[in-house]
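There's a structure below that I have some questions on.
All protein chains but one are shown in place.
To keep things simple, chains are lettered A, B and C as they appear, and every chain counts its residues starting from 1.
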Amino acid sequence: MTNPNKPVKAARYGMAIDIDRCTGCGACMVACAVENNVPPAHAGANDRKGITWIRVYKVDNGGDGDGRRSAFVPVLCQQCGNETPCVHVCPQQAVDVDPATGIVGQMPERCLGCRYCMAACPYHARYFNWWDPAWPAGMEKTFNPDVAPRMRGVVEKCNFCHGRWHAARQQATAEGKPDTEPVAYLPACAEACPTQAISFGDLNDEAGVTAAAARGRDSFRLLEKLDTDPKIHYISKREWVRRIADAPRPGDGKESRRG
Amino acid sequence: MANAMSDQADKELISRGLKRCSTPRFVLWMLPWVALLIFGLYAAGLCLVKGLNQTNMDNRFAFGLWIFLDLTVIALGAGAFFTGFLVYILKLRELRAVINSAVVIGLVCYSGAVAVLMVDVGQPLRAWFTFWYPNVHSMLTEVTFCITCYLTVLAIEYLPIVLKNRKLREVPAFLVFEFQLHKLTYVLAGVGTFLSFFHQGSLGGLYGVLRGRPFAFREGFFVWPSIFFLFIISAAAVGPSFILLTTCLVQKISRKRLVRVEVLRLLGRISGLMLAVYVLAKTVDTLIWINRTSPERGFPASQYYSWNPFGTWILFAEIVLFGLVPALVLLTPRLRARTGWLVAAAAMACGGVALNRFVMTVQTLALPTLSFDRFLSYAPSWQETGTFLAVVAYGVLVYSFSFRYFRLFPDERELQAAVPPTDTREADPILAGRY
Amino acid sequence: MRIPGYIPFAVGALTALAAGWAAFPHAIYQSRRQPVDFSHKVHTTTAGQKCDDCHAFRADGTFAGIPTLDKCAGCHAAPMGTTAAEKNFIDQYVTPNREPQWLAYARQPENVYFSHITHVKLGGMKCETCHGSEGDTDSLRPYQQDRISGYSRDIWGRPAAHSAFRTEGGMKMDDCVDCHRSHGLTHSCLDCHK
Partner (left out) sequence: MTTTRRNLFKLTGGAAVGAMLTPAPWRLITDSALWSENWPGIPRPRRGEVTFQFGNCSLCPAGCAVRARCVANQPVSLAGVAAHPLSHGALCAFGIAGHHLPYHPGRLKSGPAAEANQAVRAALGQLRGAERCAVLDLRPGRTASWTYRRAMAAIRNGVYLAPAAPIAINLAAAKTVFSLGAPLFDGWGTPGNVIAARDHFRLIQAEPVESRTAIMADLWLPIRPGSEEALALGIANLLLKEKKIAGLPAGFADRLREFPPTMAAMHSGIGEQQIAALARELQDNGPVLVLGENGSPYAAALNLILGAPGRTLVLRREAPVPDDWKKAAPVADLASVPDGSIRVLLIDESATGEALPWSAIQSKLAEKAVVVTFAWSKEGYGRQAAFTLPTAVYPESLDDIPPAVDSPAAAFRLSAAWVAPPDGVVNPADFVAGLAGLAAKDALQERAAAIRKSGRGSLFVPSSATSTPARDVKPDDFWKMLQAGATWIDDLDANAPAPKLDVPALPAGTASSAFPLVVVVTEPDTPALVSPLLSKVYQESNLRLAPESVALHPSDARACGLETGSRARLETDCGSVAVNVTVDSDVPPGVVQVAGGPGIRKICGASSRARVVRS
């Protein structure tokens, strides 16, 4: 609880993801699922019916044979800052941006599963529970108590491991720190990335590593022209990689396994 | 014996002076639709009990057949409010001949759409949250509120038609009630028009506001994107056409003259007029979108039409083939005078609006937004189709029932004497279950 | 004799009203007894303990909630008093070292994040503010569970029609929101939901 007399210094948590460092190992995806009690895939699920709050796509320069070069791009909820597309469409306030953190939150228990927000999201970062969640017997012992399991028929998505943010704040309170300062914490994917390709931090903190990386020359954001002001910044020294930020070009119709 | 008695009881329900087919024949006609309804309800039940994994929708195709058909059906149902508007507000008396029928059609379309929406959401038990914790910025909230309210209005408008039934009139209380309701008609028509005006628009707004979907996104006036208004006009344009179609269909099936042909022509003319306005507005909007809105958001409009099968042909079909052409036909008196042309044009108009709704819903979702995702295809599962067929069956049942026991066409009695329409083609035996 | 037309209507209405207001509010809950007959009063007065002697905070700020058996066994390894309840407790739980399955009156739904330390330490709130005078009750009241939603009456006491279900210290979302509003502390749903 914040004391109204003390102005709260609002944080703007965001990420700077170095695509050139991403080996596409998938550790972030698994760590995310572990942290957020995301169920394993139902037998009938595929890459269009699954739930992957963070998903690593394989992108290429469109070249052929020797000219072909690929890279891996982790895509999670971009935590849009400006007129967040999904927030405005939700009919019953199940989506909401926390001004104190800039995190776009999804309230599964308020969601009626109309999926309007999914249609609204240009990053396909929202996932619907098509099946009742199911785990092998006993695996519920390994649940993270800071995150509530969802039920069938609702939408869910990345919330920057909000449970960890709660825990960090609680810890700070226990240590008697003032609650007007943003707390430092690390989402599961950033913690799990073996190459430290994902840098997470408060973008308002100009001196911070993440903010600096986000300001860098090689940094870009997906579909920036849509003016959604995403808080996920990508970094690549390769020019062709930076071009993935733009609108799609008609495909070459290859039978390709994209990530 | 008992059969004869029930037959007798049944006859007593039918308004005086109206000829209707025998009870067994009526039952025979209803049976297949009942069967279809039951099948559909089973499909819908599966989706409710087992969850939406029964459908072929997925995270990328979050909306599918159902939303497309809801939008279409509601547009077609717009005839109810628009005719009401014409009759009671603009005092076009001639259209009284179809107003009752229009109300029934409207009721059927709207209640059907709402029913399907209930299946479409993942947690129907929480649907009422929208009323309790509404997000006023959401187009969907606007839609939900207006549609439910308007559905109530339609129900109230439907009531007097029911109460006029021969048997029910015997209850004096009902008579009084019906009389009171009549005083309300004008108010209801006004309210209905107002509500419909909004939700028809918001249905377009649903997609027009999707800033993340440049294909659908439109800038707008005040809070409403331009599509908002396009949807209203197109709905108003296609509403009368649909009434025209249904009326002709009923005439054909029941082999009776129900309305004067002038009424149909008038409907056609109005429809054509609105359609013309719509086509004009749509063209302007499309041009602005292609040259400004879309490019400004980093999406050259050309690429939308470079993903097969959605080539530029769809744009042409939507605006010219199923927009301009029927509009011109309906506006040309000589063509309008020919029933064949009239009906064909009306059908085309309906098709055009349906196509527009299809483009707005399905194509919007099929087109990729990220440079590294694919163009996606989607085909509804049998559960999805079944659920929709349930609505069709429900519609036919309700309409047939109303047609048999209530007076949907006030002029029918006078027209009894006159010769049936000059069409002698033998309709399909089941359809021809002469009422 | 012919009864007036409004009588059946009135009868129907009155029965429904009676059922809905008198019977339903009790029928909707099922009552369950706590495993142990525990007296807060004895502990707070005779034993002179304070709430946070047992309901303590952990180092990381999390709230331990209802103490585990070892905490109780700390004092009650052997009977301290003469009450049957205590003897019972020791025989059934302490000696066989079996955790009593307490029913937490105030356990919030899974999707709620509630930090005691934030409210107590930063907000300076008293336990009683939400939990009522639990501390000086002499026995544990039965745990009342909503038959449909499965939530405790303490946190899901008041339905749309308030008074009929009013219980001590509201712990419904409305109650939280009311208090937060009055302190100008409403940021977003994420403050309290996980």
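Points worth noting:
Keep in mind that, in the parts below, a residue touches a chain if its C-beta (ideal position, glycine included) is under 8 Å from a C-beta of that chain, and two chains touch if they have at least 3 such contacts.
All values derive from a computational prediction rather than experimental measurement.
Taking the full assembly into account, the omitted chain touches A, B, C.
Interface note for the absent chain: among C:58, C:87, C:126 or C:181, the touching residue is C:58. Residue A:38 is the one among A:38, A:95, A:121 or A:172 that touches the chain not shown. Of the listed residues C:20, C:74 or C:184, the one in contact with the hidden chain in the full complex is C:20.
Contact with the undisplayed chain is limited, among B:60, B:126 or B:297, to B:126. Seen across the whole complex, the unshown chain contacts chain B at 123, 125-126, 128-129. Contact between chain C and the absent chain runs through residues 1-3, 5-6, 8-17, 19-21, 24-25, 28, 58, 60, 62, 64-65, 109-111, 146, 148-151, 156, 159-161, 164-165. In the full complex, chain A makes contact with the omitted chain through residues 23-27, 29-35, 37-38, 40-41, 45-47, 49-52, 55-58, 60, 65-66, 68-72, 109, 132-145, 147-151, 167, 188, 191-192, 194-195, 254-259.
One rule holds in what follows: only the chains that are shown with their structure count from here on.
Chain A and chain B have Cα centroids separated by 41 Å. Touching of two or more other chains is recorded for no residue of chain C.
Contacts with at least two other chains are made by residues 93, 110 of chain A.
Remark: chain A residues 42, 44, 48-50, 57, 59, 73, 75, 83, 85, 88-93, 110-116, 118-124, 126-132, 151-155, 222-228, 243-251, 258 touch chain B in the complex.
Only residues 51-53, 57-63, 120-124, 126-127, 129-130, 132-135, 137-141, 144, 206, 209-214, 296-300, 303, 306-307, 364-365, 368-376 of chain B touch chain A when the two sit together in their complex.
For chain A in complex with chain C, the touching residues are 1-4, 93, 96-101, 103, 105, 107-110, 146-149, 159, 162-163, 166-167, 169-171, 173-175, 179.
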